[in-house]
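Removed from the display is one protein chain of the complex; every other protein chain stays in position.
For chain A:
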Amino acid sequence: MDDLNEHIELLEKKANLSKGIDDIQKTIDLLVTARAKVAAEPETAPMTLAKLQGPVEKSFDTAMNDLKKIYSGLGKYSKALDKKFKDKPLPTAENDALSSHPSLINRAIAMHLLREGQFSVASTFIEEANAHPPHPEPTPGTPNPYLEEAWEKDLVSGTFNSKQLQQQFAEMYHILHELRQQKNLAPAIAWARERSAVLEARGSNLEFELCQLQFVCLFSDGGMTDSDADGPLRAWAYARSEFGPFQHRYAREVQQLMGAMAYWQNIADSPYRRYFYNDSAWEEVATSFTREFCSLLGLSADSPLYIAATAGAIALPTLLKLQNIMKEKRTEWTTQNELPVEIPLPPSYHFHSIFVCPVSKEQSTDQNPPMMMPCGHVIAQESLDKLSKGARFKCPYCPGESHPRDAKKVFL
(Lines give C-alpha, C1' and ligand atoms only; values in the text may rest on other atoms or scores of the structure.)
Protein backbone atom coordinates (compact mmCIF):
# COMPACT_ATOMS: atom_id res chain seq x y z
CA MET A 1 0.00 0.00 0.00
CA ASP A 2 2.85 2.39 0.83
CA ASP A 3 4.24 1.76 -2.60
CA LEU A 4 0.98 2.77 -4.26
CA ASN A 5 0.71 5.78 -2.04
CA GLU A 6 4.15 7.00 -3.10
CA HIS A 7 3.21 6.77 -6.74
CA ILE A 8 0.03 8.72 -6.22
CA GLU A 9 1.90 11.34 -4.27
CA LEU A 10 4.35 11.73 -7.12
CA LEU A 11 1.49 12.13 -9.57
CA GLU A 12 -0.25 14.61 -7.31
CA LYS A 13 2.78 16.73 -6.60
CA LYS A 14 4.96 16.53 -9.67
CA ALA A 15 3.80 14.57 -12.65
CA ASN A 16 0.63 16.49 -13.35
CA LEU A 17 -0.68 18.92 -15.89
CA SER A 18 0.24 22.10 -14.00
CA LYS A 19 3.69 22.15 -15.63
CA GLY A 20 2.22 21.69 -19.08
CA ILE A 21 -0.15 24.56 -18.41
CA ASP A 22 2.82 26.75 -17.47
CA ASP A 23 4.49 25.85 -20.76
CA ILE A 24 1.38 26.80 -22.67
CA GLN A 25 1.28 30.10 -20.78
CA LYS A 26 4.89 30.71 -21.83
CA THR A 27 3.93 30.11 -25.42
CA ILE A 28 1.08 32.57 -25.04
CA ASP A 29 3.53 35.09 -23.58
CA LEU A 30 5.81 34.64 -26.60
CA LEU A 31 2.94 35.28 -28.95
CA VAL A 32 1.71 38.29 -26.99
CA THR A 33 5.18 39.89 -26.95
CA ALA A 34 5.56 39.29 -30.66
CA ARG A 35 2.15 40.77 -31.32
CA ALA A 36 3.07 43.90 -29.36
CA LYS A 37 6.24 44.23 -31.35
CA VAL A 38 4.50 43.81 -34.70
CA ALA A 39 1.88 46.36 -33.70
CA ALA A 40 4.51 48.88 -32.66
CA GLU A 41 6.88 48.35 -35.56
CA PRO A 42 5.01 46.85 -38.51
CA GLU A 43 8.13 46.85 -40.69
CA THR A 44 9.86 44.31 -38.39
CA ALA A 45 6.99 41.86 -38.76
CA PRO A 46 8.72 39.38 -41.10
CA MET A 47 11.76 39.31 -38.87
CA THR A 48 9.78 38.96 -35.63
CA LEU A 49 7.67 36.22 -37.07
CA ALA A 50 10.65 34.35 -38.40
CA LYS A 51 12.33 34.57 -35.04
CA LEU A 52 9.15 33.48 -33.28
CA GLN A 53 8.94 30.09 -34.95
CA GLY A 54 11.86 28.46 -33.15
CA PRO A 55 10.89 29.42 -29.57
CA VAL A 56 7.22 28.53 -30.09
CA GLU A 57 8.12 25.13 -31.42
CA LYS A 58 10.51 24.61 -28.56
CA SER A 59 7.98 25.66 -26.00
CA PHE A 60 5.47 23.18 -27.45
CA ASP A 61 8.11 20.48 -27.24
CA THR A 62 8.68 21.27 -23.58
CA ALA A 63 4.96 20.94 -22.99
CA MET A 64 4.93 17.57 -24.76
CA ASN A 65 7.87 16.48 -22.67
CA ASP A 66 6.08 17.40 -19.47
CA LEU A 67 3.13 15.33 -20.60
CA LYS A 68 5.49 12.43 -21.16
CA LYS A 69 6.50 12.64 -17.52
CA ILE A 70 2.88 12.14 -16.53
CA TYR A 71 2.75 9.23 -18.90
CA SER A 72 5.74 7.57 -17.30
CA GLY A 73 4.44 8.34 -13.81
CA LEU A 74 1.16 6.65 -14.68
CA GLY A 75 3.06 3.77 -16.22
CA LYS A 76 4.93 3.16 -12.99
CA TYR A 77 1.74 3.40 -10.98
CA SER A 78 0.13 0.90 -13.31
CA LYS A 79 3.01 -1.53 -12.77
CA ALA A 80 2.69 -1.11 -9.01
CA LEU A 81 -1.04 -1.87 -9.32
CA ASP A 82 -0.33 -4.96 -11.38
CA LYS A 83 2.11 -6.16 -8.77
CA LYS A 84 -0.36 -5.52 -5.97
CA PHE A 85 -3.13 -7.47 -7.65
CA LYS A 86 -0.98 -10.06 -9.34
CA ASP A 87 -2.41 -13.06 -7.52
CA LYS A 88 -5.81 -11.57 -7.20
CA PRO A 89 -7.77 -12.11 -10.36
CA LEU A 90 -11.16 -10.54 -10.58
CA PRO A 91 -13.50 -13.12 -9.18
CA THR A 92 -15.62 -14.74 -11.82
CA ALA A 93 -19.11 -15.48 -10.74
CA GLU A 94 -19.33 -18.95 -12.20
CA ASN A 95 -21.87 -20.12 -9.70
CA ASP A 96 -23.91 -16.99 -9.79
CA ALA A 97 -27.38 -18.00 -8.73
CA LEU A 98 -28.34 -14.40 -8.14
CA SER A 99 -28.56 -12.87 -11.61
CA SER A 100 -31.72 -14.83 -12.16
CA HIS A 101 -33.45 -13.17 -9.22
CA PRO A 102 -32.70 -9.47 -9.48
CA SER A 103 -36.00 -8.48 -7.92
CA LEU A 104 -35.17 -10.53 -4.85
CA ILE A 105 -31.87 -8.73 -4.58
CA ASN A 106 -33.66 -5.44 -4.94
CA ARG A 107 -36.04 -6.42 -2.18
CA ALA A 108 -33.12 -7.41 0.06
CA ILE A 109 -31.45 -4.07 -0.61
CA ALA A 110 -34.64 -2.13 0.08
CA MET A 111 -35.07 -3.96 3.38
CA HIS A 112 -31.43 -3.42 4.23
CA LEU A 113 -31.73 0.33 3.66
CA LEU A 114 -34.89 0.47 5.74
CA ARG A 115 -33.44 -1.45 8.65
CA GLU A 116 -30.35 0.77 8.57
CA GLY A 117 -32.64 3.75 8.92
CA GLN A 118 -31.80 5.15 5.45
CA PHE A 119 -35.44 5.88 4.75
CA SER A 120 -35.04 8.52 2.07
CA VAL A 121 -32.43 6.52 0.16
CA ALA A 122 -34.74 3.55 0.39
CA SER A 123 -37.69 5.41 -1.06
CA THR A 124 -35.58 6.83 -3.90
CA PHE A 125 -34.38 3.33 -4.61
CA ILE A 126 -37.84 1.76 -4.53
CA GLU A 127 -39.08 4.46 -6.89
CA GLU A 128 -36.22 3.89 -9.33
CA ALA A 129 -36.52 0.13 -9.10
CA ASN A 130 -40.25 0.26 -9.77
CA ALA A 131 -39.75 2.60 -12.71
CA HIS A 132 -37.09 0.34 -14.24
CA PRO A 133 -37.70 -3.22 -13.13
CA PRO A 134 -34.60 -5.39 -13.53
CA HIS A 135 -34.24 -8.07 -16.18
CA PRO A 136 -33.55 -11.55 -14.89
CA GLU A 137 -30.67 -13.30 -16.59
CA PRO A 138 -30.49 -17.06 -16.86
CA THR A 139 -27.64 -18.74 -15.00
CA PRO A 140 -26.48 -22.36 -14.98
CA GLY A 141 -28.07 -22.84 -11.55
CA THR A 142 -31.46 -21.52 -12.59
CA PRO A 143 -31.68 -21.75 -16.35
CA ASN A 144 -35.23 -20.48 -16.56
CA PRO A 145 -35.54 -17.24 -14.64
CA TYR A 146 -38.75 -16.20 -16.30
CA LEU A 147 -40.85 -18.45 -14.16
CA GLU A 148 -41.22 -15.82 -11.53
CA GLU A 149 -43.03 -16.81 -8.43
CA ALA A 150 -45.51 -14.71 -6.57
CA TRP A 151 -43.04 -13.44 -4.00
CA GLU A 152 -40.73 -12.26 -6.74
CA LYS A 153 -43.36 -10.06 -8.25
CA ASP A 154 -43.71 -8.21 -4.97
CA LEU A 155 -41.17 -5.56 -5.75
CA VAL A 156 -41.69 -5.50 -9.47
CA SER A 157 -45.38 -4.81 -9.32
CA GLY A 158 -44.90 -2.39 -6.47
CA THR A 159 -46.86 -4.46 -4.00
CA PHE A 160 -43.75 -4.95 -1.90
CA ASN A 161 -45.04 -3.39 1.25
CA SER A 162 -42.24 -0.98 1.89
CA LYS A 163 -44.53 1.57 3.52
CA GLN A 164 -45.44 -0.74 6.32
CA LEU A 165 -41.89 -1.93 6.82
CA GLN A 166 -40.66 1.62 6.75
CA GLN A 167 -43.19 2.62 9.38
CA GLN A 168 -42.07 -0.23 11.56
CA PHE A 169 -38.41 0.65 11.28
CA ALA A 170 -39.16 4.34 11.72
CA GLU A 171 -40.82 3.41 15.00
CA MET A 172 -37.79 1.35 15.97
CA TYR A 173 -35.42 4.24 15.27
CA HIS A 174 -37.64 6.65 17.10
CA ILE A 175 -37.63 4.46 20.20
CA LEU A 176 -33.87 3.86 19.94
CA HIS A 177 -33.23 7.56 19.55
CA GLU A 178 -35.29 8.32 22.65
CA LEU A 179 -33.42 5.59 24.54
CA ARG A 180 -29.89 6.46 23.52
CA GLN A 181 -29.93 10.21 23.11
CA GLN A 182 -32.75 11.38 25.36
CA LYS A 183 -32.52 8.67 28.00
CA ASN A 184 -36.27 8.48 27.70
CA LEU A 185 -37.67 5.05 28.43
CA ALA A 186 -41.34 5.84 27.99
CA PRO A 187 -41.74 4.92 24.26
CA ALA A 188 -39.80 1.69 24.73
CA ILE A 189 -41.85 0.71 27.76
CA ALA A 190 -45.07 1.50 25.92
CA TRP A 191 -43.94 -0.67 23.00
CA ALA A 192 -42.98 -3.56 25.27
CA ARG A 193 -46.19 -3.32 27.26
CA GLU A 194 -48.31 -3.61 24.13
CA ARG A 195 -46.51 -6.85 23.29
CA SER A 196 -46.22 -8.08 26.83
CA ALA A 197 -47.70 -11.50 26.20
CA VAL A 198 -45.61 -12.24 23.11
CA LEU A 199 -42.42 -11.11 24.76
CA GLU A 200 -43.14 -13.19 27.83
CA ALA A 201 -43.74 -16.29 25.77
CA ARG A 202 -40.38 -15.75 24.09
CA GLY A 203 -38.72 -15.65 27.48
CA SER A 204 -37.74 -12.05 26.97
CA ASN A 205 -37.05 -9.89 30.00
CA LEU A 206 -37.20 -6.73 27.97
CA GLU A 207 -40.23 -5.18 29.63
CA PHE A 208 -38.93 -5.79 33.11
CA GLU A 209 -35.43 -4.62 32.21
CA LEU A 210 -36.86 -1.37 30.91
CA CYS A 211 -38.99 -0.83 34.00
CA GLN A 212 -36.09 -1.67 36.24
CA LEU A 213 -33.98 0.94 34.47
CA GLN A 214 -36.80 3.43 34.87
CA PHE A 215 -36.84 2.67 38.59
CA VAL A 216 -33.09 3.21 38.83
CA CYS A 217 -33.40 6.48 36.93
CA LEU A 218 -36.08 7.83 39.23
CA PHE A 219 -34.12 6.65 42.22
CA SER A 220 -30.90 8.37 41.20
CA ASP A 221 -32.61 11.45 39.92
CA GLY A 222 -32.77 13.23 43.24
CA GLY A 223 -29.04 12.91 43.77
CA MET A 224 -27.84 9.99 45.81
CA THR A 225 -25.64 11.63 48.39
CA ASP A 226 -28.23 14.24 49.10
CA SER A 227 -30.36 13.86 52.16
CA ASP A 228 -33.24 14.72 49.93
CA ALA A 229 -35.23 11.52 49.58
CA ASP A 230 -37.25 12.79 46.65
CA GLY A 231 -35.78 10.39 44.08
CA PRO A 232 -36.10 7.22 46.12
CA LEU A 233 -39.64 8.19 47.07
CA ARG A 234 -40.63 8.64 43.48
CA ALA A 235 -39.00 5.36 42.61
CA TRP A 236 -40.97 3.75 45.40
CA ALA A 237 -44.19 5.17 44.03
CA TYR A 238 -43.25 3.95 40.55
CA ALA A 239 -42.52 0.47 41.86
CA ARG A 240 -45.87 0.33 43.66
CA SER A 241 -47.80 1.28 40.59
CA GLU A 242 -45.84 -0.59 37.91
CA PHE A 243 -44.14 -3.64 39.39
CA GLY A 244 -47.35 -5.47 40.22
CA PRO A 245 -47.39 -7.65 37.10
CA PHE A 246 -43.72 -8.57 37.66
CA GLN A 247 -44.22 -9.73 41.25
CA HIS A 248 -44.60 -13.32 40.29
CA ARG A 249 -41.96 -13.82 37.62
CA TYR A 250 -39.31 -11.44 38.89
CA ALA A 251 -39.97 -11.75 42.60
CA ARG A 252 -36.29 -11.91 43.43
CA GLU A 253 -35.28 -8.89 41.35
CA VAL A 254 -38.14 -6.79 42.69
CA GLN A 255 -37.13 -7.75 46.23
CA GLN A 256 -33.58 -6.68 45.51
CA LEU A 257 -34.68 -3.31 44.20
CA MET A 258 -36.90 -2.80 47.22
CA GLY A 259 -34.05 -3.83 49.49
CA ALA A 260 -31.95 -1.11 47.95
CA MET A 261 -34.40 1.43 49.31
CA ALA A 262 -32.94 0.86 52.73
CA TYR A 263 -29.56 2.04 51.54
CA TRP A 264 -30.83 5.05 49.67
CA GLN A 265 -28.37 7.36 51.40
CA ASN A 266 -25.32 5.38 50.48
CA ILE A 267 -26.03 3.16 47.51
CA ALA A 268 -22.45 3.28 46.21
CA ASP A 269 -21.16 1.24 49.14
CA SER A 270 -24.17 -1.02 49.41
CA PRO A 271 -24.52 -4.55 48.09
CA TYR A 272 -26.97 -3.10 45.54
CA ARG A 273 -24.33 -1.03 43.84
CA ARG A 274 -24.43 -3.08 40.63
CA TYR A 275 -28.02 -2.03 39.89
CA PHE A 276 -27.34 1.63 40.20
CA TYR A 277 -23.87 2.07 38.79
CA ASN A 278 -24.10 0.22 35.53
CA ASP A 279 -22.80 2.37 32.70
CA SER A 280 -23.62 -0.08 29.97
CA ALA A 281 -27.21 -0.54 31.10
CA TRP A 282 -28.59 1.82 28.45
CA GLU A 283 -26.67 0.22 25.62
CA GLU A 284 -27.71 -3.23 26.82
CA VAL A 285 -31.42 -2.40 26.80
CA ALA A 286 -31.04 -0.74 23.42
CA THR A 287 -29.42 -3.87 21.97
CA SER A 288 -31.95 -6.23 23.46
CA PHE A 289 -34.75 -3.96 22.28
CA THR A 290 -33.40 -4.02 18.70
CA ARG A 291 -33.13 -7.78 18.79
CA GLU A 292 -36.64 -8.31 20.10
CA PHE A 293 -38.05 -5.79 17.65
CA CYS A 294 -36.49 -7.51 14.63
CA SER A 295 -37.29 -10.99 15.89
CA LEU A 296 -40.95 -10.12 16.20
CA LEU A 297 -40.82 -9.18 12.50
CA GLY A 298 -39.10 -12.50 11.79
CA LEU A 299 -35.87 -10.72 10.89
CA SER A 300 -32.37 -11.20 12.20
CA ALA A 301 -31.00 -8.48 14.44
CA ASP A 302 -28.11 -7.51 12.21
CA SER A 303 -28.60 -6.86 8.51
CA PRO A 304 -28.43 -10.21 6.68
CA LEU A 305 -27.03 -8.42 3.68
CA TYR A 306 -24.16 -7.17 5.79
CA ILE A 307 -23.46 -10.56 7.35
CA ALA A 308 -23.68 -12.37 4.02
CA ALA A 309 -21.49 -9.91 2.13
CA THR A 310 -18.89 -10.02 4.88
CA ALA A 311 -18.96 -13.80 5.06
CA GLY A 312 -18.62 -13.80 1.28
CA ALA A 313 -15.53 -11.64 1.39
CA ILE A 314 -14.03 -13.97 4.00
CA ALA A 315 -14.92 -17.00 1.91
CA LEU A 316 -13.67 -15.71 -1.45
CA PRO A 317 -9.94 -16.48 -1.02
CA THR A 318 -10.77 -20.09 -0.16
CA LEU A 319 -13.19 -20.41 -3.06
CA LEU A 320 -10.64 -18.91 -5.42
CA LYS A 321 -8.02 -21.42 -4.33
CA LEU A 322 -10.54 -24.18 -4.91
CA GLN A 323 -11.34 -22.88 -8.36
CA ASN A 324 -7.66 -22.85 -9.28
CA ILE A 325 -7.15 -26.40 -8.07
CA MET A 326 -10.18 -27.62 -9.94
CA LYS A 327 -9.00 -25.95 -13.09
CA GLU A 328 -5.56 -27.51 -12.73
CA LYS A 329 -6.92 -30.98 -12.15
CA ARG A 330 -9.71 -30.44 -14.63
CA THR A 331 -12.32 -31.75 -12.28
CA GLU A 332 -15.69 -30.43 -11.39
CA TRP A 333 -17.31 -30.71 -8.09
CA THR A 334 -19.95 -33.34 -8.09
CA THR A 335 -22.23 -32.49 -5.20
CA GLN A 336 -24.30 -29.62 -6.48
CA ASN A 337 -25.96 -29.09 -3.11
CA GLU A 338 -22.87 -28.67 -1.01
CA LEU A 339 -19.69 -26.63 -1.31
CA PRO A 340 -16.68 -28.89 -1.77
CA VAL A 341 -14.51 -27.14 0.81
CA GLU A 342 -14.94 -26.06 4.36
CA ILE A 343 -14.92 -22.31 4.79
CA PRO A 344 -13.47 -21.10 8.04
CA LEU A 345 -15.63 -18.33 9.50
CA PRO A 346 -15.49 -16.61 12.88
CA PRO A 347 -17.70 -18.33 15.49
CA SER A 348 -20.18 -15.47 15.45
CA TYR A 349 -21.07 -16.46 11.89
CA HIS A 350 -22.37 -19.85 12.99
CA PHE A 351 -26.06 -19.58 13.63
CA HIS A 352 -27.43 -23.11 13.41
CA SER A 353 -26.02 -26.15 15.11
CA ILE A 354 -24.49 -28.48 12.58
CA PHE A 355 -24.70 -32.23 12.73
CA VAL A 356 -22.14 -34.19 10.77
CA CYS A 357 -22.66 -37.92 11.03
CA PRO A 358 -19.56 -39.43 12.61
CA VAL A 359 -19.98 -42.56 10.48
CA SER A 360 -20.72 -41.22 7.01
CA LYS A 361 -19.22 -37.74 7.56
CA GLU A 362 -22.27 -36.29 5.87
CA GLN A 363 -24.32 -33.39 7.14
CA SER A 364 -27.81 -34.24 8.22
CA THR A 365 -30.69 -33.06 6.06
CA ASP A 366 -34.46 -33.41 6.13
CA GLN A 367 -34.07 -36.60 4.07
CA ASN A 368 -31.26 -37.95 6.22
CA PRO A 369 -31.97 -36.66 9.72
CA PRO A 370 -29.92 -37.31 12.86
CA MET A 371 -31.13 -40.32 14.88
CA MET A 372 -30.41 -40.90 18.55
CA MET A 373 -29.93 -44.46 19.73
CA PRO A 374 -31.07 -45.44 23.23
CA CYS A 375 -27.48 -45.09 24.47
CA GLY A 376 -27.59 -41.37 23.62
CA HIS A 377 -25.24 -41.46 20.64
CA VAL A 378 -26.40 -39.82 17.42
CA ILE A 379 -25.78 -40.93 13.83
CA ALA A 380 -27.48 -40.10 10.55
CA GLN A 381 -30.51 -42.08 9.38
CA GLU A 382 -28.71 -43.56 6.37
CA SER A 383 -25.77 -44.71 8.50
CA LEU A 384 -28.22 -46.26 10.92
CA ASP A 385 -29.94 -48.18 8.11
CA LYS A 386 -26.64 -49.41 6.74
CA LEU A 387 -25.27 -50.49 10.12
CA SER A 388 -28.40 -52.19 11.37
CA LYS A 389 -29.83 -53.68 8.16
CA GLY A 390 -33.11 -53.65 10.05
CA ALA A 391 -31.94 -55.88 12.91
CA ARG A 392 -30.40 -55.31 16.35
CA PHE A 393 -26.98 -53.76 16.10
CA LYS A 394 -24.20 -52.38 18.24
CA CYS A 395 -23.67 -48.66 18.56
CA PRO A 396 -20.42 -47.77 16.80
CA TYR A 397 -19.35 -45.67 19.80
CA CYS A 398 -20.24 -47.73 22.85
CA PRO A 399 -21.12 -51.30 23.72
CA GLY A 400 -24.83 -50.47 23.74
CA GLU A 401 -26.99 -52.62 21.49
CA SER A 402 -30.36 -51.58 20.18
CA HIS A 403 -32.98 -52.11 17.52
CA PRO A 404 -33.25 -49.43 14.81
CA ARG A 405 -36.90 -48.87 15.69
CA ASP A 406 -35.78 -47.65 19.12
CA ALA A 407 -33.74 -44.88 17.55
CA LYS A 408 -35.34 -41.46 17.79
CA LYS A 409 -35.27 -38.58 15.36
CA VAL A 410 -33.72 -35.52 16.96
CA PHE A 411 -33.68 -31.83 16.00
CA LEU A 412 -30.73 -29.55 16.42
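What to note about this one:
Operating definition for what follows: contacts are C-beta pairs under 8 Å (C-beta built on N, C-alpha and C of every residue); 3 or more make two chains touch, one makes a residue touch a chain; residues count from 1.
Operating definition for what follows: contacts and distances are computed from a predicted model.
This figure omits one chain of the complex; the name its UniProt record holds, of "Protein FYV10", "Protein wntless", "DNA replication complex GINS protein SLD5" or "N(6)-L-threonylcarbamoyladenine synthase", is "Protein FYV10". Of the candidate positions A:105, A:261, A:286 or A:387, contact with the hidden chain is made by A:105. The omitted chain makes contact with just one of the residues A:121, A:261, A:286 or A:387: A:121. Per the touch definition above, the residue from A:27, A:166 or A:212 contacting the chain not shown is A:27.
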